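Here's a structure for you.
The complex is shown incomplete by one protein chain, all other protein chains being positioned as in the whole.
On to chain A.
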Amino acid sequence: MTRLSASASAVALALAAALAGAPASAQEAVDMVLLPKFLGIAVFDQAHRGAQEAHAEIGNPGALEFLGPTPENSVAGQIEILTTAASNGVDVVMLSNNAGDQIAPAAQAAQEAGTRVVTWDSPIPSGQGESLFVAQVDFAETGRVMADMAHSIMGGEGQFAILSASPDAANQNAWIASMQEVLASDEKYAGLELVEIVYGNDQSEESYNRALALVDSHPDLELIMAPTTVGIQAAAKAMQDEGLCDRVKVSGLGLPAEMVSYTLNGCAPEFALWSFVDLGYLTYYVSYLLATGAIQGVEGETFEAGRLGSYTIEKDPTRENGLRVLMGPFTVYTAENVEAAAQ
């Protein structure tokens, strides 16, 4: 782990200059912390890679740190890292929030101390203390993509269940809610029946056991929808291990590299995801621009994010308060394209 290199006071001076209206230069030093839900999950490392790419591209002389809590200490650890970063004078904390609204007071305190809090992947539900949220995909679209995959796998009719991450993961909960909304509002999905929602807490063994319990509880179950990369592969392995793939399919959000064998053998014929590398890259860009004052972070503002092109800050339609930048789009993986993506 790298340590805070640039002297905090120098950065504070630079920041003060920026706030005082000095023109934002592209090489301004901005110290940034990328704070994932917890360390050790592949997708967060991919986001880190994207942020490093943007860091090198912009030529930010400040430090980019990848700091996260250990898995068993995610909520308290996130709050602590955010608070420490703020008191160390870090300019921006980029947060994939796993602490619900519990982190809002710490985020507000950080903002008051001059540390921007930009969320990505998973927002602060109330929007309090958050400058803006970089959304990987439109949460409403996630619901539709999941509903479409379920519809296509089950042939338009049948029972399915959802295997989610933790019960208080803001992003998963929002996706599930949006899927339920899509199911209820569109006649096309009238034949799909959601029988149960269970939580595997992003642990392989819990997710695996939950998946098997679902099959035992619902003899007519045809599909397990897992909007989490850990859950989907655990469910797919469980179905494969128990020889259930003919009866119960698995779908959801997964990493091609982890899902390729299950997609090719038919256990998980379709799943979707976005690029976490791009998400880290875009988050870095918007955070840097905010910290240097190049953008203000208000509704309607447009900015350029390197190779990804132009984005607009908008009101987040999935929350009562809060702004978002929408990345998108989804890629749906099937036997046709999964091998190429898994490389």
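Following the convention adopted for this analysis, a residue touches a chain if its C-beta (ideal position, glycine included) is under 8 Å from a C-beta of that chain, and two chains touch if they have at least 3 such contacts; residues count from 1.
Convention: contacts and distances are computed from a predicted model.
The complex includes a chain that is not drawn, and of the options "GMC family oxidoreductase", "Autoinducer 2 import system permease protein LsrC", "ABC-type quaternary amine transporter" or "Transglutaminase-like enzyme, putative cysteine protease" the UniProt name matching it is "Autoinducer 2 import system permease protein LsrC".
The chain not shown here is touched by just one of A:Met32, A:Ala85 or A:Val198, and that residue is A:Val198. Considering the whole complex, the residue from A:Phe44, A:Phe160 or A:Tyr311 that touches the absent chain is A:Phe44. One of A:Trp175, A:Tyr208 or A:Phe271 touches the chain omitted from the figure, and that residue is A:Tyr208.
For the chain missing from the display, the contacting residue among A:Ala51, A:Ala234, A:Ala272 or A:Ala305 is A:Ala234, taking the whole complex into account.
Against the chain not shown here, chain A presents residues 1, 38-42, 44-45, 70-72, 167, 198-199, 202-205, 208-210, 212-213, 215-217, 219, 230, 233-234, 237, 241, 257-258, 260-261.
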